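Structure first, commentary second.
Complex shown without one protein chain; remaining protein chains in place.
Naming follows writing order (A and B), and every chain is counted from residue 1.
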Amino acid sequence: MKRLGGLSLFALAVALLPFIFPDNYYVTVVAVSAGLHAILAISLNLLMGYAGQISLGHAAFFGIGAYTSAVLTTRYGWNPWPSILVGLAFTGTLAYIVARPILKLKGHYLAMATLGLGIIVHIFIVQMGWLTGGPDGMGGIPTLSVFGWTIDSDERWYVAIGVLLVLVIWLALNIIDSRSGRALRALHGSEVAAEMMGINTAATKTGVFVLAALIASVAGSVFAHQQAFVSPDSFSFFFSIELVTMVVLGGMASTYGAVLGAIILTFLPELLVIFEDYEVMIFGGILMGMMIFLPQGLFIGLKDLLHKLVHKRSNKAKQAASQKENNHGVA
Amino acid sequence: MALLDVKDLTISFGGVTAIADLHFEVPESQVYAVIGPNGAGKTTLFNMLSGIYRPNEGSIRFLDKEIVGCQPHQVAQMGISRTFQNLQMFFNMSVLDNVKVGCHLRTRSHLWSAALRLPNILREERQAEAWARETLIFCGLEKYIEMPADSLPYGVLKRVEIARALASQPKLLLMDEPAAGLNDTETVEMRGLIRRISESGVSVLLVEHNMGLVMQVSDRILVIDYGSRLAEGLPEEIQNNPKVIEAYLGGEVQYAV
Partner (left out) sequence: MFDQILQFLLTGITVGSTYALVGLGFAIIYNASDVVNFSQGEFVMIGAMSAVALSAGDSGLPLWLAAIGAVMITMLVGMALQRFAIAPARGASVVTTIIITIGASIFLRGVALVVWGKDLFPLPHFSGEDPISIGNATLLPQSIWVMGGAAALVFGAHYFFNHTTLGKAILACSCNKKAASLVGINVGIMLLVAYAMSAALGAMAGILVTPITFTSYDTGVMLGLKGFSAAILGGMGNPMGAVAGGLLLGLIESLSAGLISSGYKDAIGFIVLLLVLFFRPSGLFGKASVERV
């Protein structure tokens, strides 16, 4: 069970981190948000990396989940759990309705359409102030409790989101390694050939689009409860782009790549804060540089690089060895 | 009853008629070849038979069911599979996974049950893998099973494509120029493979420019030119048909391998 091996290793690392760095801001705050980003990136990666359908509007579904939870719990006094379910139902329905016409589009047209979808949702969130609090957002969102265990501290959130992340990775790995996962990759590889093998490509695309949206919606609800506050800024076009960047940076069609991308892109700005005004510029430069030099993404890029280094060294060793032999012969 | 019954088939692209009023019948358990000069409309015909193009007129009945109006995946479900003139490999997967995709119709699981990895999934996975390996061995590809598709030479990929199509256990296999771009040894191997496929009970509709190969493996041959039916019959009849010889400008036909 190679799959579960990697996952347990990852879970172990997540579990140990707080013990290695106790009381650390980067662990209890930044890592928690990296975890949420990783969940989003994994969901987007199913759609983009595996099925090959770009989406520049994934933040919309994250936002709908977050706002449904926020509105139902604060304005209508609902319990968080049914709110999350309603968010799921709402996001799923919306995603299902738009999926067919949008996913008929290809390449840059698909990019534009999903981008537009994200911006439309964002504008509605900003404009429907009577419900959403408008640009100022809304606060006072209650926290979650699981079977009486109230998630009321940063440490507990770390645990909760860590568990959720591992669960999402498990789901994603299961899907990829199944009949449906192969169907996703097949339609990425060649849509007509996939159809010819009996795959209903339109339905498959719709399915993965809805699935990705549902995962994003859960992440959104959790985000709302964790932050206790939501504002439209968290769900803008920029965030959609950031999610795409996480996927591509980590390496498309690799679940751990998506996680890596999310971690890097969450920590990088935190680390660049010391550069103050130069932060934006350096961030853009790093992004460009990484994509130019590692277009396959970090996960594969680093693997290749490692491979090459090892290879080179062994080559050198061989050369040295053969040289020695030659010298020997001469002597 | 014929396996495939094509009547009055016509399709045009913006004024150019690619197939005009074509009719033919493919009997069961045969290798039926469709030949014709470049641009005659053979691939277009395949695209209509597989539901990729919708003809302007005519009917295509497969086992007495109408194909016109069906989507390719529905056609596949009816028992037709195909290979492509321009390779349509899933280059993002291994050879084994490519062929496992071919088992799509023989397995049932869904996205949601797969996500939770319910017990039936494991069983199904093992089954699909066994089927895929079996098909790959049948096509003489055991050496390449674990390799990524994008690392293989063209001649091998052509056979992987056939294996993928066979994995769906079709009743009819459409092969669009399986020997194009193959060297002599590979062509001989391909001939053997086509025969074995036919012997295993799968009917084959073959488009091919290599006349030697066509004459050796086909039970019947249909010749089309400019989208129209030029001749139809047994290989010997076609070989001696003056209209066919003329269409190929005499010298272009070479019967020897």
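Before moving on, here are some points about what is shown:
The rule is simple: a contact is a pair of C-beta atoms (placed from the backbone, for glycine too) under 8 Å apart; a residue touches a chain by one contact, two chains touch by 3 or more.
What you are looking at is a predicted structure, and each value in this text was computed from that prediction instead of being measured.
Shown chains touched by the undisplayed chain in the intact complex: A, B.
Although one chain is not drawn, the whole complex shows that of A:F21, A:W149 or A:Y278 it is A:Y278 that touches it. For the chain missing from the display, the contacting residue among A:M112, A:V163, A:A228 or A:L302 is A:M112, taking the whole complex into account. The residue touching the chain not shown here, chosen from A:F10, A:Y26, A:F90 or A:F237, is A:F237. Across A:Y26, A:F90 or A:F124, the residue that sits in touch with the chain not pictured is A:F124. Residue A:I54 is the one among A:I54, A:L94, A:M138 or A:L260 that touches the chain not shown. Residues of chain A that touch the chain left out of the display are 48, 54, 101-102, 104-109, 111-113, 115-117, 119-120, 123-124, 126-127, 191-192, 237, 241, 244-245, 248-249, 252, 277-289, 291-293, 295. Taking the complete complex into account, residues 43, 47, 52, 84-86, 88 of chain B touch the chain not shown.
Going forward, only the chains that are shown with their structure count from here on.
In whole angstrom, the spacing between the mean C-alpha positions of chain A and chain B is 40. For chain A in complex with chain B, the residues that touch the partner chain are 171, 174-175, 177-183, 185-186, 188-190, 192-201, 207-208, 211, 253. Within the complex formed with chain A, the chain B residues making contact are 50-52, 71-73, 75-77, 81-82, 84, 88-93, 97, 100-102, 104-105, 107-111, 114-117, 121, 124-125, 128, 164-165, 168.
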